[in-house]
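Yeah, one chain of the complex is gone here, protein chain that is, but the others are all in their spots.
Labels for the chains are A, B and C, by order of writing; each one numbers its residues from 1.
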Amino acid sequence: MELNELLIWARGPAFNIALAIFVFGMLLRLFEILSLGRKEDLSAARGSGVAGGLRTILSRSLPRQTLFSREPLRIINGYLLHIGLFVVIFLYRPHIELFERLFGVSWMGLPTGVVDAVTAVTILSLFVALLIRIYNPVLRFISTPGDYLIWLVTLLPLVSGYMAYNHLLLGYTLMLTLHILSVELLLIVAPFTKLTHMFSFVLARWYQGYLAGRRGVES
Amino acid sequence: MSKPSIEKGVNFIKGQIDAPVASFFSSCIHCGLCAEACLFYTETGDPKQTPINKVEPMRRVWEQEFTVLGKLKSMVGLGKPVDEKVFSEWETLVYDGCSLCGRCSLVCPVGNDISGMIRKIREGFSAAGHAPEGLISATQRAVEIGSPMGVKLPAVKAQIRHLQADTGLSVPLDQQGAEYMVLLSSMEIMNFPEYLEAIARIMKQAGKSWTISSTAFEATNSGIQIGVSDLAKVIVERVVDAAEALGVKTVISPECGHAYTAIRWDGPNLIGRPYKFEVKHILEVLDELTVAGLIQTEGMETAKLTYHDPCQIARKGGIVEAPRRLLNQVASNFIEMSEPGVMNWCCSGGGGVSANERADEIKLTAFRRKKSQLDELKVETLVTACANCRLTLEEGLEANGMDIPVVGLTEMVAEHLVEDGTQKESAS
Amino acid sequence: MSSLDQIEVMVEGEENPEMVRSVLSEITALLECWLTEGKPGVIDLQGLPLTATDYQQLEEKLGRGEVSITIQVLGKSQILETAFPGVWYVIHRDEVSNILTKQIEVIDIPSIVLSQRVEMEQALERLKSDSNMTF
Partner (left out) sequence: MSREIGNNPLDNGTFADHLEQNGVSRRGFLKFCTSMAAALALPAGSAEVMAEALAAAKRPTVIWLSFQECTGCTESITRSHTPTIENLIFDYISLDYHHTLQVAAGLQAEEARDQAMKAAYGKYLLIVDGAIPIKDGGIYSTIAGRTNLSMLEEAAAGAAALISVGTCAAYGGLPMAHPNPTGAVPVTDIVKDKPVMNIPGCPPIGLVMTSAIAHFLTFGRLPEMDQLGRPKAFYGDSIHDRCYRRPFYDRGLFAKAFDDEGARKGWCLYELGCKGPTTHNACATMKWNDGTSFPIESGHPCLGCSEPNFWDAGGFYEALSVPQSRMGETILKAGAVGVGVGAVAAALNQRNKAATVAAQETMTVDALKKES
């Protein structure tokens, strides 16, 4: 009986709390970043900063040839992880239902079986990422406990969702509950860890792209 | 004047943190890809040389000073310190292990300008008394004598006299209202006098009025390399004052990478206002003059040669096509190095590394990257457009027993100018 | 009361040859077991997630044999031999023709067909007392 109560709690009050913390935290972080300001660049511009900023926001999604040839595995794995997360989060019908409720817009989903397979690939890519983090000397050196925390926090919703759908280990209801709770954990943790990059990468790319754009440099 | 202190260092780092820096630290997910772009990592294999690690002290200051979470962490004693030990440990990473080449910034998937942050963090390290001796002395000479290598006006005048005597070319000094004001780097005065000759010949053929300022002939700016904006400002102001007093239209930055960055991009921000004149790199000017048909070249270098893009000129300065147009005009066997243009590998001596004797060893280790690039090509000549690159390359090649002459592009163009036969003969 | 089962419908739907194939392979295994060890086998078709299309396909595969038996007890029961001797459909319906169970039995003859000893003894007694009667 406690199980269903837990599901109701997870879908109700707990989600509210997590969503509130997520929204609050992300806004706080945004204010913290923007408040530090940026000095106006007084040098004579050779190109457009705005165009450069916008271009870099997009262009940084593609790797430099030189880097790709040095680290193909890490880069391909990064793509798998991020595209996988995108598909799993935004192209799974039940999730779209949530976004529709939230934003009032809906879009096409993918067949559940496809999302299921993508989930498996995404989970796999997370484990590859972990292995790289452990075995690559640079990554091992620069990794902090926070990096391993966000790895885990990202993994949990994927695994619980996958296991719920495929009826593994625990009953569907319990797994669904764990899935929702793990997503809530992710929402709570995100604003206060490196997961902020889900939004702040736009700012970072914009700032560097703006600088490069003014100098007429490809970035 | 207070002495350097850790507190001062932290405060200077703090003062450098702006919205871009905050967004960079918020976005870094420790993917480690920047290391793969950094020759100080690829050639040493030392994880400490990972670019983002070099700004770790700045990240700590940012987190503790400008984020609520960081303040909470500090309150419960979880904040990581930024103390004497940290400054000592990071000093070599910040100065010796970075040529501010900016390659890391270009590969970062989230768009972090890491090399820009290393430039910023040096403000704190110099204020904390943790700048390298070599750079301090160079800066002292630049501020007090006027040139980091201690070159004074008489030396320049002597060179001008030699040049005029040898070639009959005139070199105007302090000519009011000239179109161009030409800057030199100390190295060009001391090591590569060919540059001044080349300029004189080119200007003569193009029929442009030009001048050298007796109060601001030096283009290099050690303040930028050591990371002290206040001193960089002092050095830039000399050039600005001279150029505006002479009423020149354009100031030409010499074949020197960081000098170009200092005068072209940083200068107006250091003095807090836009210039009343334009700043162009010599390669830009040459390209313009060639396109306008004001200078013509003849004959071709037949030697197999390649071009080394100086980081501050190409990756950070956006001048990539001009040198190639010029080269193709005077060389018939020009081949590209691997990863040319914006993604070039640094010579290993930029960003103050070459002025920092302590970094000699790591600089030579890092040079192996350039060496292997050159080994692939087997060229007879190496062309570049930065006196500092040139010196570093020459040293590196020598240390590796490689016999490849390094030539400045401006000189090479000058050698092929269409002139009357006698002069041509004597020049080549 | 009529059952929906009695309405003739043409089944349209997704084909799922996997299900039918796995049922057939289980039947094969059971028949082998009956022939070698003498152990009868049962498959409860209703316990399997078979669609109407699957049923139809299965029926087509199994075909019809020579024997078909109808038992009238607590509703109609049908015992049908398939084209594979030893493989039987045993379908029990209730008084209003709703299907109670639908099974495949693998045996020489489904036990429900056999007369029970107790009842045969009772029958014998009835016959004996009947034979005393005169016509």
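Going forward, contacts are C-beta pairs under 8 Å (C-beta built on N, C-alpha and C of every residue); 3 or more make two chains touch, one makes a residue touch a chain.
Every value quoted in this text rests on a predicted model; they were computed, and no experiment measured them.
Undergrad: Just to confirm, in the complete assembly, which displayed chains does the hidden chain contact?
TA: Among the chains that are shown, those touched by the missing chain are A, B, C.
Undergrad: In the full complex, which of B:47, B:79 or B:129 touches the chain missing from this view?
TA: If we include the chain that is not displayed, B:129 is the one touching it.
Undergrad: For the chain not shown, which residue from B:42, B:74, B:140 or B:333 touches it across the whole complex?
TA: B:140
Undergrad: Tell me which stretches of chain C touch the chain missing from the display.
TA: Residues of chain C in contact with the hidden chain: 1, 3-4, 14, 40-44, 46-47, 49, 51, 71, 73-75, 77, 90, 92, 94-96, 98-101, 103, 111-112, 116, 118-119.
Undergrad: Which chain B residues touch the hidden chain?
TA: On the chain B side, contact with the omitted chain comes from 1-4, 8, 11-12, 14-15, 17, 65-66, 68, 126-127, 129, 131, 136, 139-140, 143-144, 226, 228-231.
Undergrad: Going by the touch rule given at the top, which residues of chain A touch the chain that is not shown?
TA: Against the missing chain, chain A presents residues 1, 3-5, 7-8, 11-13, 15-16, 19-28, 30-32, 34-37, 93-95, 97-98, 101-102, 109-115, 167, 172-173, 176, 180.
The working rule: only the chains that are shown with their structure count from here on.
Undergrad: What pattern do the touching chains form: line, ring, star, complete or other?
TA: other
Undergrad: Please compute the C-alpha centroid of chain B, do the same for chain C, then give the distance between them in whole Å.
TA: Computed value for the inter-centroid distance: 92 Å.
Undergrad: With chain centres taken as the means of their Cα atoms, state the distance from chain A to chain B in Å.
TA: Result: the chain centres lie 38 Å from each other.
Undergrad: Distance-wise, how many Å sit between the C-alpha centres of chain A and chain C, to the nearest whole number?
TA: 57
Undergrad: Residues touching two or more other chains, restricted to chain A: which are they?
TA: In chain A, no residue touches two or more other chains.
Undergrad: Among the residues of chain B, which are close enough to touch at least two other chains?
TA: Residues: none.
Undergrad: Which part of chain B faces chain A closely enough to touch in the complex?
TA: Residues 17-24, 26-33, 35-37, 41, 45, 47-48, 50, 52-53, 66-69, 105-113, 116, 264-269, 272-275, 278-279, 315-318, 320, 339, 341-343 of chain B touch chain A in their complex.
Undergrad: If you look only at chain A, which of its residues touch chain B in the complex?
TA: 28-29, 32-39, 41-44, 46-47, 56-57, 60-61, 63-67, 70-71, 74-75, 78, 136-144, 147, 150, 192, 194, 196-197, 200-201, 203-209, 211, 215-219
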